[in-house]
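Omission of a single protein chain aside, the complex is shown with its protein chains in their original locations.
Labels for the chains are A, B and C, by order of writing; each one numbers its residues from 1.
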Amino acid sequence: MDTFRLSPQGIDPAALQRTLADLRAGACVTFEGWVRNRNEGQPVQSLEYEAYAVLAEAEGARILAEARARFALLGAAAVHRVGHLALGELAVWVGVTAEHRGDAFDACRYIIDEAKARLPIWKKEHYVDGATAWINCATRGDHGGAGAMPPA
Amino acid sequence: MDTFRLSPQGIDPAALQRTLADLRAGACVTFEGWVRNRNEGQPVQSLEYEAYAVLAEAEGARILAEARARFALLGAAAVHRVGHLALGELAVWVGVTAEHRGDAFDACRYIIDEAKARLPIWKKEHYVDGATAWINCATRGDHGGAGAMPPA
Amino acid sequence: MPTLDVHYFAILREQRGQSQEKLTTAAATPAALYEELRARHGFTLPGNRVRAAVNDAFVEAAAPLRDGDRIVFIPPVAGG
Partner (left out) sequence: MPTLDVHYFAILREQRGQSQEKLTTAAATPAALYEELRARHGFTLPGNRVRAAVNDAFVEAAAPLRDGDRIVFIPPVAGG
């Protein structure tokens, strides 16, 4: 069945993909998010992910269930790393199978888009110059979304 | 650099994906086409792929170059099996990397859509009841495309 | 006044200097409690960029708070 997991250890994409094996499936689409060496022009040295685990896992399971309701899927799985990651490491893996490739592409993209927008997971970038930043938490501008708390 | 290959042997997706490793990449999207056990309601036992190799490889390279021109990619690779394949086997693998996931998804889909439409590769299905069929070569209906030869 | 179990993550955890505290408050909603805590601890994020979860479920900013609730303030997320 569909699974969403957080993982403090390195992700093994081949093992995850094997769990999706299904003789009815004609298409398997995977997304991998990798730690890259630069973000918005700044050289990055490493990343930290912190998760509110209970809610992230519940919300991740909801996202997979939504994907299954919207698209003709045969299987879906996703794993998100937590902890300190080096450049090039796999931060998030999403895989889906379907009879046809259109559903597989659309569902894979839906899952990663929703995961990035909704999972209570935070990313701290460590820069080559020693500085750090929690991504999206700068306080210039105002990007409150649905459910955000208006000024009291 | 970008590569398109035909392979008479089993495809190793992990090895292919390793060739795309790039510290600038934030996203890697892969598509796998698997031999499924049923097509349009008929139970399938195995598949044969036959390719016009020289032209398929040239056209495959063109498709990768088009994807690179249309999307902000860092890398792209694709391999298509030829020969006799069993159920569940990997028939085609496409992988792309990009800084951002939108380009990776769009390019991966572009490559597989164009590959299916343009590569001179043919698929013969072997059914459980012993019958066989070259896919898309039934002669009912009339689906001539660009470049097809009109009746003399 | 209700006693709440408050949890912090990420930038809020760092600015608070701890990940959890129990406190008794007159605040009746997550929005009111966040403003109280923001004034006390100097959180840089305005309330309109923070969400709340009560007992491990997302809630509206004006949801009621009850004695014993576990409340988590959720800075802007950045998974993936």
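Here is the rule we use: a contact is a pair of C-beta atoms (placed from the backbone, for glycine too) under 8 Å apart; a residue touches a chain by one contact, two chains touch by 3 or more.
Everything numeric in this text was worked out from a predicted model, so none of it was measured.
Within the entire complex, contacts from the absent chain reach the displayed chains B. Contact with the chain that does not appear here is found for just one residue of B:Val44, B:Val96 or B:Leu119, B:Leu119.
On the side of chain B, touch with the chain left out of the figure occurs at residues 33, 49-52, 54-56, 58, 80, 91-92, 112, 115-124, 134-137, 139, 142-145, 147-152.
Just so we're on the same page, only the chains that are shown with their structure count from here on.
The chain closest to the protein's centre is A, with centres computed as averages of CA atoms.
The centroid of the Cα atoms in chain A and the matching centroid in chain B are 27 Å apart.
Inter-chain spacing, taken between the CA centroids of chain B and chain C, is 50 Å.
Between chain A and chain C the centroid-to-centroid distance comes to 24 Å (mean Cα coordinates, whole Å).
The residues of chain B that reach two or more other chains are 101, listed in rising order.
Residues of chain C in contact with at least two other chains: 80.
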